[in-house]
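Note that one protein chain is taken out, while the other chains of the complex remain in position.
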Amino acid sequence: MPSPAEILGRVVRFVGEVLGASSLRFEVGTTLVVLGVVLVLLQLVARPVSRWVTSDAAGLAGVGRAMALAAEAGTDAVVSLGGAGIARSSDALGRLQTVAALPILGHVARAAARSGVPLRVLTNDPVAGVMAASTIDAAHATTATLERQGRTRIVMVGEGRPAIAGLAMTARARPAAAFAFGSLREEALLHLDGLRSGAGSLTTATAEAAQASTVRIGGGETLIGPQLYQATADLRSSVDERTMVMAANRLIGLAVALILVGTLLALAGIVDIGSALTGIVRG
Amino acid sequence: MSDRWRRIGGPGSLLLVLVLGAALWIAPSLDGLTLGDAVTDGGGVDEALDDLEPSPIVLVGFDPDLGTYAEIRPTVRTLLADVLARDGRIAVVSLTPEGRALATAELARLARGEANAARLFDLGFIPGAEAALVDLATGLTTSGGAGGQALGRELAEDGMDAVDAIVVVGGNDLGPRSWVEQVAPRVGNVPILAVTPTILLPEVQPYVESGQIAALLGTVADGAAYRDGAELGNLDRLTEQTEVAVLPILIGLLVAAVAMGQALGARIVGAARSREREVS
Partner (left out) sequence: MRRPTFTALVVVIGVLLLADLLVVNTALAATAGVIVDAAILVAAGTALAAVASLALRRLADLWRRRGDPVGAVLVLAGIIAMLVAGLRPGSAGTSDPAVQWLVGALLVPIGASLFGLLFISTVSAARRSVQGGSREAVVLVAAATIAVLVLLPIGGAAAGWFGAARDWMVGGLIGSVFRGLLIGIALLAAVYAARVMLGIGSADE
């Protein structure tokens, strides 16, 4: 029977062997950047900060009023979850936008549930549809309006971004309010034109950089770029949402400082931080 | 604007665009118009291909979008022909359904053009987005593919170690950025070249600046300059047989500039008049 010291020694040797058989895939700098994101987030989650200044750039806090008007008019509201879906062959940044759109859908769903306005949720991915249905069910449970649950529909439009844009363009519906949250790419303007043409108001939120100007000229209230991820922090007083945004703000500050310092160092010919981070020596 | 003009404005504009487009498509190009210009260097693709080993194996990630493929199609066909003209071998894989549909169409076109079938391998479609990319980078398999036997055997034995370069045909959801994120860290110094529509330029340009993408044909001008300089010999038959008509592009740009300029002008005039009224 080995002694505790021998067991400890074996464990240490095993860990040593595992570490010895491992190597970093990226440069040290890149690895620290990736881990730094996790560490900053965990640090703020462990010690949440309560001071917060609400911006509500797209006026989502006032969605209750739009729903009240929709209830008076007897119409519904449309929410599109964008074109990336959850389980589609789309890149992670696109799918993450769909995940980030769900809390905003929840906010709209709660306002709609209170006002008795049916929602039509458009998606081109069945898993996103299931998650949207779960979000709406939770909204009805929270607002004690389970009897109104059956009036909301999740519309699965088919595979592909053109499908959801085409449906938005050709639908004859006249919703009181239209919302588009999630990944909107080259089909963005077709999608938004279709939603806007029949709706009383349009609110768009997408983190696609290339479409930032497109959604601005598409009309209505807009959230572009990182605003999609931070929108929920303005709508709810959830500590997790706000620490997430604060962690990101700290990292943005660090990134700006790194760019400034790196630029000075590169101009002085001391070190090229870009090459150090990517491991690629640029000519 | 009066109601009458407003009613005929929409359909009238559409009709005008259609008639002009048809007329200009038939008319020959005018001298003095060019897509490529003196400043564009063809994206560095020539240099990147020149740096490859003789008879390179090029893995083509074929995931364009149905809507934007027309913009990059002439360039893609020239690039595929260029690789074959340099004695290269091509393995095609798709990660999106639309990309797969277009990839099979291009492979069928190469077969009809009597491209050397021994130099082509179709790796098929792999679902799973980034999971598919990781699977490709860590364990490339030819079990679901078809094509040249020797090429297939080499890919099956050596996996990604056999690949000398990666060409990403972008436009759809999974483009050069996903390949840089998931494949590049796992395969070492395999250069990534990209052909993308102009709409993706803001997202892909930073990767060119950092050197993570070795060469990029990201605009119509880049593509035109590359096509003009490509030396394909008799494989010219595999390229787009109809050259891109520049005149409709020029007219389209002018129509857009005039339409937006007119709206700006009307706004400025309107603002000036309302300020005059306030002052008076």
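The chains carry the letters A and B, assigned in the order they are written, with residues numbered from 1 in each.
The rule is short, and it goes like this: a contact is a pair of C-beta atoms (placed from the backbone, for glycine too) under 8 Å apart; a residue touches a chain by one contact, two chains touch by 3 or more.
Here the structure is a predicted model, which means the values were calculated and not measured.
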Option from A:Gly116, A:Gly225 or A:Gly274 whose C-beta touches the chain left out: A:Gly225
Absent-chain contact - pick from B:Leu14, B:Ala118, B:Ala150 or B:Val269: B:Leu14
Residues from chain A at the interface with the omitted partner, ascending: 18, 21-26, 31, 34-35, 37-38, 40-42, 45, 87-89, 92-93, 96, 99-100, 102-103, 106-107, 110, 125-127, 131, 134-135, 138-139, 142, 156, 158-159, 162, 165-166, 186-187, 189-190, 193, 207, 209, 212-214, 216-219, 224-226, 229-230, 238, 240-241, 244-245, 247-248, 251-252, 255
Residues in chain B touching the chain absent from view: 13-14, 17, 32-35, 37-40, 65-70, 97-98, 100-102, 104-105, 107-108, 122, 125-129, 131-132, 134-135, 138-139, 185, 201-203, 205-206, 220-221, 246, 249-250, 252-257, 259-264, 266-267
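One rule holds in what follows: only the chains that are shown with their structure count from here on.
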For chain A paired with chain B, centre-to-centre distance based on mean C-alpha positions, whole Å: 28
For the chain B and chain A complex, residues of the former touching the latter: 65-68, 95-98, 127-130, 132, 171, 173-175, 177-178, 185-186, 197, 199-203, 210-212
Chain A - residues contacting chain B, complex: 25-26, 84, 88-95, 159-162, 185-187, 209-210, 274, 278, 280-282
